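Structure incoming, see below.
Note that this complex is displayed minus one protein chain, with the remaining chains in position.
Up next is subunit A:
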Amino acid sequence: MTVTHAQGSTTIPATPEKVVVFDLGVLTTLDELGVPVAGVPVAENLPDKLAKYAGDGYTKVGSLFEPDYEKVNSLEPDLIVVAGRSSAAYPELSKIAPTVDLSVDNTKFLASFRERTEALGTIFGKQTEVERRLDAIDTAAAGVKAKAGDRTGLIVLTTGGKISAHGAGGRFGVIHDTLGVKPAAEGLSTDTHGQAVSAEFIAKTDPDLLYVVDRDSAIGENGAAAKQVLDNALVNGTKAAKNGKIVYLDPFTWYLAPAALSSVDGMVKAVGDSLS
């Protein structure tokens, strides 16, 4: 069977048995579909439902960014899946075994996510379940979009005490692009690391909703946690703070594994809840 993906198309065996996955989003989806995997990246701070993958039962094939090629080779996999952080390793990995890059295009997140997840469903014969869940997500997303109204939102990521803002078309852009919350600031860079901003920028933008991704807690550091960074007179003066609409987004869902069935489900729900 031939699969079209972000870096071309790859012919893979009809039912791949030994699968190596480098992306936590794909891993989450496969886990939910009940598809077994053989190799996973080293990852700390996995949520409870994925904690088993940190154990010895799974070969550790490198980091989220960098494969351990020898380990991958020794596993002799039938299929390797990369996405996002690991997509740069595609050329090397495809020399070892059939490899697909299931990176999601952030500028059309939901459509792209559907395409990638349908590919997974086809590969592992889980089309019906995938379709059912994707349709449910679409319905829920349409409902949230109808609720959004004129409200404006700003998405910030905090790391090591510094703040960066992320806009439409960016890695958290689904909030604006799909779920209909109006961007409180125009022209934010869609760069992976966003746009460095100050607390004054948040005060000036004065969004109705402030969405916060705490990178430090995503990677298990509790250094300058987001709450501490954002607790200052300038941010506290915004409409979002006054109305209790500073929304701390789940770091695993939004930062580590955004392109997973349950993650997108959770994203739609989180934004929906923030609008009620």
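Annotations
Here is the rule we use: a residue touches a chain if its C-beta (ideal position, glycine included) is under 8 Å from a C-beta of that chain, and two chains touch if they have at least 3 such contacts; residues count from 1.
One rule holds in what follows: contacts and distances are computed from a predicted model.
Of "AtuA-like ferredoxin-fold domain-containing protein", "Protein FixA", "Xanthine dehydrogenase molybdenum binding subunit apoprotein" or "Fe(3+) dicitrate transport system permease protein FecD", only "Fe(3+) dicitrate transport system permease protein FecD" is the UniProt protein name of the chain excluded from the display.
Contact with the chain that does not appear here is found for just one residue of A:E70, A:E92 or A:E200, A:E200.
As for the chain not pictured, it touches subunit A at residues 44, 63, 159-163, 195-201, 203-204, 215-216, 219, 221-223, 229, 232-234, 237.
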